[in-house]
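The other protein chains are all here in position, but one chain of the complex has been omitted.
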Amino acid sequence: MNAPVTVRVQREDFDLAAEVASLSRGRGDIGAVVTFSGLCRDEAGVLGALELEHYPGMAEAEIERICHEAVKRFGLQATTAIHRYGKIMPGENIVLVVTASPHRQAAFDGANFIMDFLKTSAPFWKKEHRADGSTGGWVSAKDADDTARDRWSPKG
Amino acid sequence: MNAPVTVRVQREDFDLAAEVASLSRGRGDIGAVVTFSGLCRDEAGVLGALELEHYPGMAEAEIERICHEAVKRFGLQATTAIHRYGKIMPGENIVLVVTASPHRQAAFDGANFIMDFLKTSAPFWKKEHRADGSTGGWVSAKDADDTARDRWSPKG
Amino acid sequence: MSTVSLVYFSWVRERIGRGEETLELPANVVTVADLLAHLKTLGEQYEAALEHQNVIRAAINQEHVDHGEPIAGAREIALFPPMTGG
Partner (left out) sequence: MSTVSLVYFSWVRERIGRGEETLELPANVVTVADLLAHLKTLGEQYEAALEHQNVIRAAINQEHVDHGEPIAGAREIALFPPMTGG
């Protein structure tokens, strides 16, 4: 597989349309492009901001491993994953995954797979800052995310 | 459910970023946005263009029915579906589906569901024009699309 | 006799040779299946379009219906092949 894999870990926001365009430009063989954008929710006004810590170097390496695995497993034609770090306000983007494939199901499955593994394997941690100025503490990992990841294993 | 459903059937191309922005602007409750773009493949250079015929009125109505069903079934916060008609060149967009939800799986499932039903229920028909100028004829419906749709039924 | 608007799409339209028409239907045409059988008596082009009757899809007033559906009260009946959008 020689499908292009683009991974970036950055403080600044990303441009959805530009990422999709750069992945599909000049190609006539792509039939389906799926994008996933993860956004910071305001939790009904309680949340003031999220602070995202990451492990520089390993964050990029781990997301690349996940993307290459998805390319191989679903026959993707291209994939892009961008994860932000630093302070992120409600309504802002946190993460973007883009997948391209000849037919639609592989693009859906590939993006879904990348998100499930990114959630549980990519070294990022979220700390909450409440709208009232207090610290909400570190977000706890959810069992549901492990369950979502494990559905991709052969033994369910 | 009072989730906004936006459906358009149009000749002109759509702007992915603008559609995502208009669906999520000013909202702090959205955690996940999934987009699906379906593109015209060049079939290794054989295809010159697709011509999309549709049933005006029913095309919009049917896609709206599918979107409302998806909103109800997956608890979507908003959904947009745009389907083009007329002559479409390889590499160009044919269809766009955007779904928003608090958590990622509902957004993935909602977009996947809408595409499966749109393929089999929305009144559109594709005619192929070959790159050599000859007519490739009408595209045949695929059993695989019926199978994909039927997986959403209670009895599998 | 009742008057109904018929619309055709894709290769059904091409084989019949028109996209729409208004027809008077005899009283014994009760269901979509009856309509298909009646149309096939109207000429070769209808026979060619509706030859494989089981693949023909129908909509009444812009909603999908089965061939067993009564057509009474229909303003517009559409006939077309399986859809290939998306």
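Order of writing sets the chain letters: A, B and C. Residues in each chain are counted from 1.
Methods note: a residue touches a chain if its C-beta (ideal position, glycine included) is under 8 Å from a C-beta of that chain, and two chains touch if they have at least 3 such contacts.
In this text, all values refer to a predicted model and were calculated from it rather than measured experimentally.
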Quiz prompt | Displayed partners of the chain not shown (whole complex) | solution = A
Quiz item: Thinking of the whole complex, not just what is shown, which of A:A18, A:M89 or A:A141 touches the missing chain?
Solution: A:A141
Quiz prompt | Residues from chain A at the interface with the omitted partner, ascending | solution = 38, 52-55, 57-59, 61-62, 83, 94-95, 115, 118-127, 138-141
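FYI, only the chains that are shown with their structure count from here on.
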Exercise. Could you say which chain's mean Cα position falls nearest to the mean Cα position of the entire protein shown?
Key: B
Quiz prompt | Rounded Å distance, chain A centre to chain B centre (Cα mean) | solution = 23
Exercise. Could you grab the centroid distance between chain A and chain C? Build each centroid from C-alpha atoms only and quote it in angstrom.
Key: 49
Quiz item: Can you give the whole-Å distance between the Cα centres of chain B and chain C?
Solution: 26
Self-check item: Shared-contact residues (touching 2 or more other chains) in chain A
Solution: 104
Practice problem: Could you list the positions in chain C whose residues touch two or more of the other chains? | Solution: 86
